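Take a look at the structure set out below.
A protein chain is absent from this complex, but the other protein chains hold their places.
And then chain A:
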Amino acid sequence: MFMLPPLLTASFHPKAEPCGLNRLGFLGVSNGYPPSNSGVPLFSPLLLGGARRQSQRPVPAPSAPLIQSPPSFDCLFRQCSFLFSQSHLDTVSASLLMPATPLIPRTPRTLPCPCSQPPVGGSMLSIPSAGSQGRGADISRACAHLLGRQICTSSALPQKNLAAAGPEKFTEEFIKKQIEEFKIGKRHLANMMGEDPENFTQEDIDRSIAYLFPSGLFDKRARPLMKHPDEIFPKQKAVQWGEDGRPFHFLFYTGKQAYFSLMHETFGKLLAVEKHQDRLRSKGLPTQDPKQLSLTGSRWLQKEELEELLVEAISDHDYSRFLQLMERLLALPCCSVEEEFILKFRRQLDVQSSKQVIQELQHDEKGVAFASAEGRRKSSKATAVVRDIASMKILVNGVDYLNYFPVVQDRQQLLFPLQFLGRLGRHSLECSVSGGGHSAQAGALRLAISRALLSFVSESEREEMRQAGLLTSDPRVKERKKPGQEGARRKFAWVKR
């Protein structure tokens, strides 16, 4: 009597289906499958083939479907009955075993079974004939064997998630061996090139490799390389526990030992400061410390910098918690007791004005100080020479600025740096400009004049100029026209039909 295993009903469970299909994304089951006669994608052959494929090995590239023609639902049922009926248990082929796998999509792994060898396609599995032993024992053994195999090859088993395993890990001995091989290879290479093996540097190695293995590949990373293994293999995290298995750090089991030990330490400092304050208060001394912590001109560590410090990944939440704790520590009046601990986590803000490249003042034959600088705006390039002569001569491309810039706005732009510094009558300008329109040329000239004036001016005035925006180059350029639109932003007229 054909016995429909109750497990078959489990296969119709809606949750069992996506489980297998997700794993076989690369086989593309969704298009055209399942075949119309079977309403159950779970019995699709691609799923079965994929289930067989998924063993301990990495998944190979998708090839032709493993089972050529989709068996019909009736055929599969017959095969299932084949398995469970008593007369046909003598020889069962592996390919027939496979259809049984979707029958138990969610069986927990109860029986130990050797999964190290994946089942080879098409192998014939023979079970000894019933004549030698009792039928019952034979069937139970066969069933146990089948169940064992089924559980091993079920697609619903938690397979090793290869993506989650992370980058490949190398053992210490392997890296040591690689280093030895590298050293020997370096000496061989030096001998080959006829150079001294003792003083063979990395540059020599690179040169020799480029000579011996010339490569026309564009990507430098694809070319042959010979480097010290420490540079090639990624740094592995050292093992966190000793010989007996006991971890070294007392917060190891939290998962983020460096971060939490930092939090623990910081909180300890906070408690220490509070205790100090209590002692002062009990003695009647003022708690306000005369030495105040100066934190102007410094900023907290950024998240990346903290990660670098702790050699551990930190989430945004953790980082904000850490900052909260430090702010809490700073809020205490006696926090200067732990000043050096706090300063470890502060970075100096660099003054922006110090980043300017300042031309030095030059002197021409008559002893007149002058400075020159360049500026750009849109597509204009300008050069300006500012002389320390108290005349109002302003020449642009050899022409007086009144004639070159008929528009008042452009002349205002030109003179604004001098006006801002109050040096309107004290300098003369000789400028050359090309490209762009009149407004762009005026802007380029303004920037060039400001940069030239930096050499004449004191530090505080430089900072003022920077804050006024005189030294910032205008990044605005013409936006490109996009396809499907009339211009950069303007769309074509919208027509209802």
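Here is the rule we go by: contacts are C-beta pairs under 8 Å (C-beta built on N, C-alpha and C of every residue); 3 or more make two chains touch, one makes a residue touch a chain; residues count from 1.
Operating definition for what follows: contacts and distances are computed from a predicted model.
Asks: Refer to UniProt and select, among "Hyccin", "26S proteasome non-ATPase regulatory subunit 4 homolog", "Alkyl transferase" or "Small ribosomal subunit protein uS2m", the name of the complex member that is left out.
Replies: "Small ribosomal subunit protein uS2m"
Asks: Considering the complete complex, identify which of A:Gln202, A:Thr254, A:Gln324 or A:Gln419 is in touch with the unshown chain.
Replies: Selected residue, touching the omitted chain: A:Thr254.
Asks: Tell me which of A:Val239, A:Val311, A:Ala331 or A:Val408 is the one touching the absent chain.
Replies: Counting the whole complex, the residue in contact with the absent chain is A:Val239.
Asks: Using the touch definition up top, pick the residue from A:Leu271, A:Leu295 or A:Leu343 that touches the left-out chain.
Replies: Considering all chains, including the one not shown, the answer is A:Leu271.
Asks: Using the document's contact rule, name the residues of chain A that touch the chain not shown here.
Replies: Its contact residues with the unshown chain are 164, 237, 239-241, 243-247, 250-256, 260, 264, 267-268, 271.
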